[in-house]
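Note that this complex is displayed minus one protein chain, with the remaining chains in position.
Chain IDs A and B follow the sequence of writing; residue 1 opens each chain.
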Amino acid sequence: MKELVVLSGKGGTGKTSLVASFAALAGDAVLADCDVDAADLHLVVEPKIIRRSRFSGGSRARVMSGHCIACGKCDEVCRFDAVFYDGPGNGRVAKTFRVDPIACEGCGVCAWFCAEGAIEFAPADNGVWFVSETRFGPMVHAKLGIAEENSGKLVSLVRAEAKKVAEARKLDLVIIDGSPGIGCPVIASIAGADLVLVVTEPTLSGLHDLGRVAELTKHFGIQTLVCVNKWDLNAELAAEVEGRARQLGVETVGRICYDQAMTEAQINRQALVEYANAGAAADVKEVWSGVSDRLSKLGPFAIL
Amino acid sequence: MQIAIASGKGGTGKTTVATNLAYVASRGGHHVAYLDCDVEEPNGHIFLNPQITDRRPVASPVPQVDAAKCTLCGKCGEICRFSAIVRVGKKVLVYPELCHGCGGCSLVCPADAIREAPREIGVLEIGSAGPIEFAQGVLHIGQPMSPPVIRAVKAMAPRSELTVIDAPPGTSCPVIEAVSRADFVILVTEPTPFGFHDLKLAVEMVRILHLPFGVVINRAGLDGADVRSYCTAQRIPVLAEIPDDRRLAEAYSRGQMAAVALPEYEAAFTRLWKSVEQARGGVQ
Partner (left out) sequence: MKIAVTSQGPDMNSPVDPRFGRASHFLVVDTDTGEFSVHDNTQNVNAAQGAGIQAGRTVADLGVEAVVTGHVGPKAFATLQAADIRIYPGASGTVQEAVEKLKAGQLQPADRANVEGHWM
């Protein structure tokens, strides 16, 4: 079984639209939406949820104000400016300390050092994840709670569950919709994957971000392909992006033209290749054939 | 005044709004600072072309164990919630990339055997783009944790009349770090199903943080989602609509600010700046 991760570096380059089309073209793949922070794939593939589970990425501190003697030790040891002296009073003190759950890093140092045992340190509810069916096959996806931490761990979880589904159903491919950037969720979505496709655009920003994301995949030793979306927006820059990719050891696997159908398909809740045949849809099919060709050459086992 | 520019979905035009806003406010005679807090993929510099005059490493503290003092009690491993330090047999191992820098291990060590040393995770670049003060954070490749780099950029905020913060996309910890304590947040969206869905997440986020905010609709005219009705129903001010104009996309592709490349957009962004000032007045 192989894992293909679609990334963009810069957001908004058409990554999710491409994943939806790949799902339609692959026919027998498991989908994993690892853009858990702002998941959009479900808007097109319309999953029917079969199983729903809570996700806890760590614990969080809470001062039990009834037990607080306002000694201030928690405030002293907290490195994350998460402790405030504005909690409700109790019989002994007029004001107590309070932990801001959004600023809390979940390190538990305050709870450890609280001599009164007045700080509760319990697993936080950070989100929810789903196993679903779509018209293209099974899908694992998630929703990280708003303003929550540890998206990387939720990404790891979604990937692991998608692999389990693939194994159980004897499907060979997991297609992963990654998140923008190069930080924790992105690293969690690519570590140990078989192939990365970077979707970029012919802009100076796209060029800059491709460089950073390609360095990241190189750092983790993962084979990487690139395709330029909306290439005709600036043909000169499209060529420059592809040239830069070559220098970085990243092969170009096709170009996709600028086409309103991309947005129209999204509005119609369809994958581009379901909605249209010509234009960008034809280009996407071309890109998919390049990607699946590369996947088939990777051999049955990934080289670690 | 600190204004943070955010969006749930990436690629909706955060950097376009942030750089143009900084530019027109500066042209309007204000003392402006631009802070790029999208430290995973900072792009503001492409449009503002700043002269970088100072580079400083951003470090996160990680424990170092003095084996001579260590009694192998294992307390460090007990307090660490992230498995970044652990006693195994007769050794204490440290996994720096798992460390959150909470300092718990050094506090708990009864033998005073743990010292914290800085580990570089990114760099802070400071300079100016004409009259605009400029700072950006750049996270090193392969480093997972961006919040300390974002904190370092925000700590640079000069006492300017207007500080524009370009936030990363999403709604989780890096974004919270970037927008927290801003006086006003501009959420940039586009009227597509994806843009609209992610806007609603971003609205939830700023409401949890109790920050005043308004919306800018980019690529207006796409007609894929009724963002305007949603904003009206939710009593969210729509600060501006930027049309779906191919010339804008082309200027962006070359790294040109709309307000520079296309004169009519200087006026449009100036109006946006005015409506932000107005919305701020309405909130206070």
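Everything that follows uses one rule, which is that a residue touches a chain if its C-beta (ideal position, glycine included) is under 8 Å from a C-beta of that chain, and two chains touch if they have at least 3 such contacts.
The model shown is predicted, which means the values in this text are computed figures rather than measured ones.
Listed residues B:69, B:91, B:115 or B:181: the one in touch with the omitted chain is B:91.
Residue B:83 is the one among B:83, B:234 or B:278 that touches the chain not shown. Within the whole complex, the absent chain has one touching residue among A:27, A:72, A:192 or A:249, and that is A:192.
Within the complete assembly, A:56 is the residue of A:56, A:90 or A:268 that touches the hidden chain.
Residues of chain B that touch the chain left out of the display are 77, 81-84, 86-89, 91, 93, 95, 98, 144.
Simple rule for what comes next: only the chains that are shown with their structure count from here on.
Between the CA-based centres of chain A and chain B the separation comes to 18 Å, rounded to the whole angstrom. Across the complex, chain B meets chain A through its residues 8-12, 15, 38, 40-41, 43, 46, 79, 81-82, 100-104, 107-108, 139, 141-146, 168-174, 176, 180, 192-194, 197-198, 201, 204-205, 208-209, 222-225, 246, 249-250, 252-255. Of all residues in chain A, only 8-13, 16, 37-38, 40, 43-44, 58-59, 77, 79-80, 102-103, 105-109, 112-113, 144, 146-149, 151-152, 179-184, 186-188, 201-206, 208-209, 212, 215-216, 219-220, 230, 233-234, 237, 263, 266-267, 269 touch chain B in the complex they form.
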